[in-house]
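Left out: one protein chain. Kept in place: all the others.
Per-chain numbering from 1; labels A and B assigned in written order.
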Amino acid sequence: MAGAPNQASLVERLVFRGTRIAALVILVVLVAPMIVIVPLSLTSGTLLIYPLPGLSGRWYEEFFTERLWVQATWNSVLIAVPTTVLATTLGTFAALGLNRLRSRLVPAVAVFLITPLIVPVIIYAVSAFYFYSRLGIVGTYPGLIFGHTALAIPFVVVTVNATLKNFDANLLRAALVLGATPRQAFARVTLPLILPGVLSGGLFAFITSFDELILTLFVASPEQRTLPRQLWSGVQETINPTIAAAAVVLMLVSVLVMLLAEWLRRQGRRIQGKQ
Amino acid sequence: MERADRRRELVGWLLVAPSLLFMAFFFAVPIGAFLLRSVDNTDLVGAMPRTMAEIGGWNGQDLPDESLFMALGEDFTALPDITAAASLGRRLNHNLTGYRSLVMRTFTGLRRHEGPLGREALIAIDKRWSDPAHWRVIQQERSWLTPLYLLASLDLERGPEGIRTIPPERRLFVDLLVRTAWISIAVTLLCLVLGFPLAYVMASSGPRLSSWMLVLVLLPFWTSLLVRTTAWIVLLQRNGLVNQVLERLGLIDAPLTLIYNRLGVYIAMTHVLLPFLVLPLYSVMKGVGGDLTRAAAGLGAPPSTVFRRVYLPQVMPGIIAGCSLVFVLALGYYITPALVGGPRDQMIAHFIAYFTSTSVNWGMAASLAGILLLMVVVLYAALARLVGLDRLKAR
Partner (left out) sequence: MKNRMTPALLSVIGVLAFGLADRVYAGETLRIVNNGGAVAEASREAWYEPFAAERGVEIVEDNWSQEYARLRTQVETGNLQWDVVEITLNHMSLACNEGYIEQVDWSEHLDPADFADAGGVTDCAVPIMSVVGGLAYDGDVFSDNPPKSWADFWDVETWPGKRGLLFRASTLEIALMADGVPPDQIIATLSTPEGIDRAFAKLEEIRDHIHWWRSGAESVQILATGEVAMAYVWNGRVATMNKTENRNFRYAFEAGFVLGNQYLAVMAGTSERELAIDFITYASSAEPLARFSNRMRYGPPNKQALEFVDPELLKTLPSEYMDKAYIQGGEAYIQFWIDNLESLTQRLATWAAQ
C-alpha cells in the first residue's frame, strides 16, 4: 500500500488517487481560511463580507494610527520581549541541567517543567488571576510577563533538550583534552552547537507570549491590552475590517517566526551534521 | 571520580533550580491554591465565628434557643461594612436561594436596631429566621471544608436525608461534562478522518512535495488560534463566503446557519486542532518502511487486508498519540466555542471562566477546574503508559 505498487489493481489505483485528491482538498481547507481574510483587510467597505466594494488601505491606516491598536501592538511587544528573554534563559539553563543530571528524579523534574503544556490554559488563567489578586499584581506588566514566562518555559526546555540529545559529547571531551577550560569549551563548542536550538526555543517563547489571549483576559488591566486582547474585543463587538488588518499583522508575525524557526532547524541540522 | 560526579550533579541542580522555583511559584502554587477553593469554607466560618461555635449544639429541628440568636446577632453587628454583608449573603445564597436578601435585610435592620439582640429582635427584622431551614444551612456549613461545590458540579446537593439531585431547572453540570466530552470526541474523530489521508499522502510523497505540504500544515499551526477562529466567523456567517458560494452554485435557496451553533464549533475546532493530529501521525508514518506492506502484498494479500493487518498496526502509535492530543486539548477549549458557538455549545472551560469573572463563585470555578484537570491528567497518565510521554510534545 505504501509506495504505489506496480501491479496495482484498478480499485487500488482509484483508492490511491482518491486519497491524494482528498489530501489536497484538506490542505486547501486548512490554509484557505487564513488566505480569505487577507483581501478583506483591504476592503473599502465597512463590513467583513465579499464581494469587496473596492480596495482601500484605510483599515491598515486605522490599525497603525488608532490609539487603541497602536497601544495594543506596543503592549504585545513590551510583554513578549521580556518574556522571551526570561523564558529562554531559564529554559536553556534547565535543559542544560537536565542533561547533566544522572539523578532518578530527572523524569519527574522534566514532566513538572512541561506541565503548562498539559494543563488547560483556562485553569492556569483563573488560578493566576486568583493568586495575583492576593499578591496585588493583577493588571501589572510583571504579572503578565511572569505568567507568560511560565507558559513559554516548556517550549524552550523541549526545544533545547531536543538539540542537546543530538549533541555529540565527544566534541566537548576533545576540547577539554586539548586543554580548553570548561568555560572556553562551553563558549566555543557547546554554545555554537546548541545556539540554533536556543534561538528557536526563544522564537517559540516569543510567539507563545505574542499570541497569548486567555491568561491576558484574566490578569491584564485595560492598560495592558495586548493585540490578541484587542482583537478579541473587536471580534465580539465591532466586527469591522480593522480586525482583519490586525489578524493579517498577527499572521505575518507568525509566518515570519515560523520561517525563522524552520531556517534555524535546518541550520542546526547542518552544524550538527558536520560533526 | 566520585567528587567529580557530585560536582556534576550539583551544577546540574543549580542549572535546573531557577526554572523549577519559577514554575513552582508562578505555576504550581497558584493552581494548587486555586483548586483548594473548591472545598474551602473559611470565608463563611470566619465571618460568623460565634454562630459557628454555638450551632453544633442545636438539634436541627426546633427553633434555636436565645443564645444562638444572640451569637448570630453579634456576628452580624461585627461585620465591618455592607460589602462584607453582601459577600456573606452571597456565600449563603449558594446553599439556599433567598439567603442573600435575608442577610442584607438583617444587616441593615440591625444597624438601625436599638435594644437587646436576640430571637425577638431578629425575627422582627425578618421572619425567615423563625424557619429552621435557614439555620440548618449554617449548621451544615460549620466546618472549614465544604463539599457544596464539588457536589454542585455534579448537580447534587445535601438535603436533610443525605445527598440528592438538584431540581431540574438548575441542573446543568452533568450535561455540561457529557457535552464537553462529546464535542471533544466528535472533533477528534473529524480530525482523524481528515488527518489520516493527509498524513498518509504527506508520508508517501517525495521529499520535495512532502516538505511543501508540511509547510502548509505548519502555517495554521503557527498562526494564532484567535486569527483562525476570526477567519471562520468571516467564512461561515450568514452572508459569508461559504453561503454565498453555495447560493451561487444553486445548492441552497436560503443561507444556512453555519455559525453560532454546534456546527460552527465542530468546524472551527477541527480546523484549529487538525495539525495536532497530522504532525505526530506524519512522523510515525514516515518511519514506517514499505518493506512489510510490500512483502504482504507480494505474498498475495489483497490491499484491504494489507492495510488492515499490516499498515494500520504499525501506525497505530501515531493515531493514538494524535487522537489523544486532540482530545485532551479539545477538553479545555474556551476561545473558539465562545466565538463561534451559541450558549448551548459552550464547554466546561466557559463555565470556569463564567464563575470566575461573571459571578465570582470561586468554589464552583475551582470545582469545575478540578474536574477538568482530573480528566486531563488521567488521560495523559494512561497515554504515557501506552505510547510514552515524549511523543506528546505539542507545538
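Heads up, the rule we're going with is that contacts are C-beta pairs under 8 Å (C-beta built on N, C-alpha and C of every residue); 3 or more make two chains touch, one makes a residue touch a chain.
If you're wondering where the values come from, they're calculated on a predicted model, not measured in any experiment.
Contact with the chain not shown here comes from a single listed residue; of B:92, B:125 or B:176, that residue is B:176. Within the set B:82, B:252 or B:378, the residue that contacts the chain not displayed is B:82. On the side of chain B, touch with the chain left out of the figure occurs at residues 81-83, 86-87, 90, 93, 97, 100-101, 104, 169-172, 175-176, 237-239, 255, 257, 260, 342-344, 346, 351, 354, 357-360.
For chain A, the residues touching the chain absent from view are 46-47, 49, 68, 74, 77-78, 81-82, 132-134, 136, 138-139, 141, 221-223, 233, 236-239.
In the analysis below, only the chains that are shown with their structure count from here on.
The mean-CA centres of chain A and chain B are about 23 angstrom from one another, to the nearest whole unit. Of all residues in chain A, only 1-3, 5, 8-9, 11-12, 15, 19-20, 22-24, 26-27, 29-31, 33-34, 36-37, 40, 48-50, 90-91, 93-94, 96-103, 109, 111-113, 115-132, 134, 146-147, 149-150, 153, 155, 157-158, 204, 207, 211, 213-214, 217-218, 228, 231-232, 235-236, 239, 243-244, 247, 250-251, 254-255, 257-258, 262 touch chain B in the complex they form. Those residues of chain B that touch chain A in the shared complex are 5, 8-9, 11-20, 22-23, 26-31, 33-35, 37, 194-195, 197-198, 200-204, 213, 215-220, 222-235, 237, 239-241, 244, 271, 274-275, 288, 290, 293-294, 297, 303, 306-307, 310-311, 328, 331-332, 334-335, 339, 349, 352-353, 356-357, 362, 365, 369, 372-373, 376-377, 380, 389, 393-395.
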